[in-house]
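Every protein chain but one is kept in place in this view of the complex.
== chain A ==
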Amino acid sequence: MSTYNFDYLDELEAEAIHILREVAGQFEKPALLFSGGKDSITLVRLAEKAFRPGKFPFPLVHIDTGHNFQETIDYRDQMIERIGEKLIVGSVQQSIDEGKVVEQTGKNASRNALQTVTLLDTITKYEFDACIGGARRDEEKARAKERIFSVRDEFGQWDPKRQRPELWNIYNGKIHTGENVRVFPISNWTELDVWNYIRREKIELPSIYFSHQRDCITRNGQLMAASPFLNMDDDDIVINKQVRFRTVGDMSCTAAVESEATLIDDIIAEISASKISERGARMDDKVSEAAMEDRKKGGYF
């Protein structure tokens, strides 16, 4: 008998590394979808643990809505420089310019929904057969239902009624031409697990995750960063607030939370005490009870 230290973070980490290596072993052209958020940053660290000193067996793919926080883009570029891996950018602006999608109008306009088209186009263009993403099952109740290897049809659609059985730690990645698999290595992590891991691994994050001063307006009871991407009118009053972001997406759909948390420890304390879920800060999920399920059926992550 040997005893050794293997706590829950080690177990989650080992599971994620195993999944990443299965992707490498089973697919011809995988990709890692990198959003610039903490979950995909965690995925990059896990990929380093899975494949170093070798190179990643996949490029990183960023679907750029054109409405990003500048801090995210800066972080992305510095990170790519540091890890020396390939980055592919799929541009929502380009999809708009090519007439494939139409910019939403009105007060709640966001490019979040449009990115699905750009994502699917990018998958087709590069013939990706597997896309690794940082979605977690604790985020949302439709996500709680999804397999770790989630097969999508030619149109990127998820069919929740026809999911393959997924047994033990054996992942079936066999697909027909045109289909692809979305792979979620951190399915079993919670938001708090991710933060504890970031603290343990001393992973650097974009500065917007930490408390800072920012001009905001209030929309549907939530604080939104005032930016040229937000359709504002005279009713919107800009106020400067001490805020941070709990999840990072498109500027027009990610709400800020008032926070004094400047260190990871503060953030962990804040989340542990918080009574609001991470997705509570996403306007895109507020639309209806089945908002996420419907978007996934349409090809969204």
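Keep this in mind: contacts are C-beta pairs under 8 Å (C-beta built on N, C-alpha and C of every residue); 3 or more make two chains touch, one makes a residue touch a chain; residues count from 1.
By our rule, contacts and distances are computed from a predicted model.
Missing chain, UniProt protein name: "sulfate adenylyltransferase", from among "ABC transporter permease", "Carbon monoxide dehydrogenase", "Acetyl-CoA acetyltransferase" or "sulfate adenylyltransferase". Which of A:Thr72, A:Thr122 or A:Ser187 touches the hidden chain is settled by the complete complex: it is A:Ser187. Taking the complete complex into account, residues 1-2, 4, 6-8, 10-11, 13-15, 17-18, 21-22, 24-25, 48-55, 57, 137-138, 140-145, 160-161, 163-170, 172, 174-176, 187-188, 190, 274-277, 279-280, 289-290, 293 of chain A touch the chain not shown.
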